[in-house]
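Note that one protein chain of the assembly has been removed; the remaining protein chains are unaltered in position.
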Amino acid sequence: MMELNLLISMLDLVGVAVFAASGSLVASRKEMDIVGFTLMATLTGIGGGTLRDLILDRPVFWITDQRYLVVCFGVAVLVFFTAHKLQKRYVALLWADAVGLSAFGVMGAHIAMKSGASPLASIAFGVMTATFGGLARDIAAGEKPLLLQPEVYVTAALFAAGSYLGLTYAGLAQVFAVFIAILVGFLIRAGGIALGWALPRYKGRAGRDYG
Amino acid sequence: MMELNLLISMLDLVGVAVFAASGSLVASRKEMDIVGFTLMATLTGIGGGTLRDLILDRPVFWITDQRYLVVCFGVAVLVFFTAHKLQKRYVALLWADAVGLSAFGVMGAHIAMKSGASPLASIAFGVMTATFGGLARDIAAGEKPLLLQPEVYVTAALFAAGSYLGLTYAGLAQVFAVFIAILVGFLIRAGGIALGWALPRYKGRAGRDYG
Partner (left out) sequence: MMELNLLISMLDLVGVAVFAASGSLVASRKEMDIVGFTLMATLTGIGGGTLRDLILDRPVFWITDQRYLVVCFGVAVLVFFTAHKLQKRYVALLWADAVGLSAFGVMGAHIAMKSGASPLASIAFGVMTATFGGLARDIAAGEKPLLLQPEVYVTAALFAAGSYLGLTYAGLAQVFAVFIAILVGFLIRAGGIALGWALPRYKGRAGRDYG
């Protein structure tokens, strides 16, 4: 249990850092100043977990533990001075973002389940934790929201959260359930990035066959 | 009192279902996949009540009671496979949405009053519960926000909440106050839909007479 908590805590910081980097990269596309970078990094890095904690009525995780804000501020400064290099590595960031997406999906579901949320609600919390920061990032920067892109993204978070719930209810040790579920979410998102995986989209024509 | 609670609970589920349908229809206009439909249905269906419960510091209503999420998910799937039929019935949906708008306006005010909010704040909670889900829907989908449309909409929620407060303070039994206030809100919105009712809009010219 000690080890699980340590694992969760480390995954959390990694997820915050990765999302802070994605917020900073959006700030660089919008040519913001360094304060704008910091705000976008923080909003994206801690947005999803903040909404999760608010709705679960838990103490919001970054109020007393300064590590999360330090990570966001540090990443923002780093990206501000090095984004021209990171942009050449945009593909690398997409992959790191995929890790953050599935890690947050699993952790959101784990924390919600521990807090007494129903199974369906726990999956909803996983998806919310994984996607809200990115949604807030896009809206604050006036970019086209994440939800509208064709490749699987929310779907990967859904599978990360859902498979964690499923494996835990099936009796698997939580440490293994965490790793397998993150892997499931990551592989689905990987299919979206590398192979253009996408679910069929609604087309509005009558008589289609979704099988 | 038992009956009032049952009534409130049923109106709540109806309101969630109607707003989930409107979120799903926006997802269909944006040609999202089924996961996008589910997310838009959930955001729209439970968004207003979630914000209300957060600000009132009540347990958020869908965390332990799975019916609300089941309704949102079910409506999303239903609309995904049948929206080409629903779109032909778009006018029918506008009317159902009008019921949801006034029901949520009354329930938001009722719950806030019970929780000890001031009269003015209770009206604000009614308007918030009725309109926030739709606002979140429009912003997440990148659509022109609700607030900017010319016909009465927020105004209908305001009258639903305000007349509920007024009738309750006047001593009317709550069951009757609920029905009359929903009717008031619905009729005002009906005027907006069917007759184009609109309040005078600010025009920015000097010397106008609003008298």
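Letters A and B mark the chains as written, and numbering starts fresh at 1 in each.
One rule holds for everything that comes next: a contact is a pair of C-beta atoms (placed from the backbone, for glycine too) under 8 Å apart; a residue touches a chain by one contact, two chains touch by 3 or more.
Please read these numbers as outputs of a predicted model, since none were measured by experiment.
Q: Kindly state which of the options A:7, A:34 or A:148 is in contact with the chain not pictured.
A: Candidates A:7, A:34 or A:148; residue touching the omitted chain: A:34.
Q: Taking the full complex into account, what residues of subunit B touch the chain not shown?
A: 54-57, 112, 116-121, 124, 127, 131, 135, 139, 144-145, 147-148, 152, 154-155, 158, 198-206, 210
Q: Footprint of the hidden chain on subunit A, which residues?
A: Counting only subunit A, the missing chain is touched by 27-28, 30-37, 39-40, 42, 50, 54, 57, 59-60, 62-66, 69-70, 73, 80-81, 83-85, 87, 139-142.
As a working rule, only the chains that are shown with their structure count from here on.
Q: Measuring from the mean C-alpha position of subunit A to the mean C-alpha position of subunit B, what distance in angstrom results?
A: Measuring from centre to centre gives 29 Å for this pair.
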